[in-house]
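Sending over a structure as structure tokens; questions will come in a sec.
With one protein chain withheld, the remaining protein chains of the complex are depicted in position.
On to subunit A.
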Amino acid sequence: MTNSWTDIKNTDLVVVMGGNAAEAHPCGFKWVTEAKAKRGAKLIVVDPRYTRTASVSDFYAPIRPGSDIAFLMGVIRWCMENDKVQWEYVLNYTNAAFLVKDEFGWSDGLFTGYDEEKRDYDKASWDYKIGEDGYVLTDPTLQDPRCVWNLLRDHVDVYTPEMVERVCGTPQDKFLTICQMIGECSTPTKTMTSMYALGWTQHSKGAQNIRGMAMLQLILGNIGVRGGGMNALRGHSNIQGLTDIGLMSNLIPGYLNIPTEKEADWQTYLSTRSFKPLRPNQMSYWQNYPKFMVSFMKAMWGDTATAENDWAYHYLPKLDVPAYDAMRMFELMTHGKVNLYFCQGFNPLLSFPNRGKMTEAFSKLKMLVIMDPLTTETSHFWQNHGIYNDVDTAAIQTEVLELPTTCFAEDEGALVNSGRWLQWHWAGATPPGQAKHDTWIMAQIWTRVRKLYQDEGGVFPDPILNLTWDYADPGNPMPDELAKEMNGKALATVYDPADPTKVLAEAGQQLAGFAQYRDDGSTMGGCWIYAGSWTEKGNMMARRDNSDPDETGAYLNWAFAWPANRRILYNRASCDVQGKPWDPSRKLIEWTGEKWEGYDVPDIAPTAKPTEVGPFIMNPEGVSRLFSRGMMRDGPFPTHMEPFEAPIANVFNPRMRGNPVARVFESDAETFAAVGDPDFPFVATSYRLTEHFHYWTKHNPVNAALQPEFFVEISEELAAERGIERGGRVRVWSKRGQVWAKAVVTKRIRPMTCDGKIVHVVGIPLHWGFMGAARNGFGPNSLSPAVGDANVETPEFKAFMVNIEPAAEEPVA
């Protein structure tokens, strides 16, 4: 989230698209209710189903799964055409006036530079025109046809209300009502917030869905303000934290990158990360990259990382592919190229697409290690459970180790909520039986491996033998020791660069913030964005002062928010160019004539002059991007792409399948149903229920009793067409697998018409398996295709094709 749960009360309009907060985030959704009750805010829901959120909305419109970009570009077109634009914001805080290279363009739904063989773009033309002074050329009058604003206008021109209806199935009148409601938020004193979740991310173009809304929010001037923002609701309790800390193939904590093979040495690695400002006076804060990176290397390898050896740069692995993400690893497993696999609190047998492929992948491992508080389907993938896990046990040669871990109640440490708050929690129960903390397990494994290398030698033991491990008990590091390491400390005296006689931190002291990070080896810190979370003053994440001066919703003294305890990102943009709040009644910060101050930690240098320094300090432009240059693989503007399995062809280019640059493994391509395949005529989409949390709560007898049984949801029309009884048993199948379920026949899903064709939707909730207290069932992953988003490889769970028929009732056991 750019903002926070408690900030939602400040909004005038909530758009829930790609999520269902009332169902999946009930206590956070309370803040929407608060805004409606106290501010008269309105709620719009756009969703294939009339969801629980829709039931309390002011306006609802249906949309075909996987067509959100067309809808969003349609809204942008309408706002541009009807002058619903926050002009001062757009002109000064976005790259609308920046000029783009003449070679850039698009046709047939594709941008310039497409290579069909490689399924990739040559992105050279997707960039700005640079002047002789090294800065981007701009035209603040927006007259130049090559400025971003005019290119955007041309790009969205095709997304007329008629086109939106044709592609999305959303009736034009409903679409236009929503445009008008959204358009009202272009005034500086009205804000809209976007609340989204997996309904936008789980698509082969998920990242572009979100960019589409982010662009709309910029055009309305709603980023950086109270009650505005792009608010990813997020799923699990620490999904934010695990991403912050970089537990991904290609990440280093704090959104730094693991090098690729092309970056053979430290200088080459840094050369593409200089982040030279693209406009005069801009902060371009990523220029501090070397400080964050060197401090990370010092946190990892201490005295072994020196300036002479490039901070032990060769200890880091170098990637030959963009990432060894989970789906690539499962593909490699099916080819017998992976021997050992660890699942720490994760149930991939039910969480990743094409379950049949998952079973095949795990069957080819030598050893699978599970660490979990619960016994999971993944740890039993080899065990036969009839139709629910129909495997040949004896033939599966994988050894499995199942290790019992603690759960939250027995554990101490911080979790990061959607609003980036790091909240500390304490243990209040003894672990059951022999269950152990994950930290103990990881330390026990690692110290044993280190001992083997010490005793036996082996291949390149250096990064293991030299890893910093100075915990009081090396076999059981404590949460406070680890949290302090992430915050960072001074290794030598750290001086103020503005006044070299002034000491900021003595050697051994915790750093107060990332501004104290250095690139000369005098500081260490595991995760720069967490700097300030555990300082000399103690554990900032454990703060429990819930006062909120003037009830802005900021709660600055409650826990700690990254970065720098800032509660609303880009909050400099809540003021006009002169530094005065757009909306005085919703002041966040302001320029006093000398410095920035207010209710939140300013997202700008405290004394940066408002007329000189732009508000988007992380970008070398100093402004936000309506045109994202070559930063995303599938285009500098979002463009309509169909799901890989779709009922209709792409209206711009019938030859185009799915996202034209998404990675597709050959074996998976064979499992996709053809466009309009009569054997798989219905669109399926997955969703969650309020009584359950993923595959965990089915282990809880209370939740299992509340929602005991797997079902699928269909419209009355589809039920009639297929002769399906209300509550009857049905079989649902895709080109990859089949499931049996109860049919829930509702008015919440209605057929729609897209490109002249009736489209039925089958809703498939995600909560059942073959372990725990609930009845045995299936997950949507038995049916969904193994293909991910082109930028981030999040699987396409929200739009794929299935068939459905009545099935014989299950024999009563």
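For the reader, a short list of remarks on this structure follows.
By our rule, a residue touches a chain if its C-beta (ideal position, glycine included) is under 8 Å from a C-beta of that chain, and two chains touch if they have at least 3 such contacts; residues count from 1.
Going forward, contacts and distances are computed from a predicted model.
Missing chain, UniProt protein name, picked from "Fe-S oxidoreductase", "Transketolase", "Twin-arginine translocation signal domain-containing protein" or "ABC-type quaternary amine transporter": "Twin-arginine translocation signal domain-containing protein".
In the complete complex, the hidden chain is touched by one of A:P145, A:G458, A:G508 or A:G538, namely A:G458. Screening A:T11, A:S194, A:Q423 or A:N803 against the full complex identifies A:Q423 as the residue touching the chain left out. Among A:A37, A:I130, A:M367 or A:M631, only A:M367 touches the chain that is left out of the view. For the options A:A37, A:A307, A:I387 or A:L401, the residue in contact with the chain missing from this view is A:L401. Remark: the omitted chain is touched by one listed residue; of A:L110, A:A443 or A:V739 this is A:A443. Within the whole complex, the absent chain has one touching residue among A:T11, A:Q202, A:Q217 or A:Q282, and that is A:Q202.
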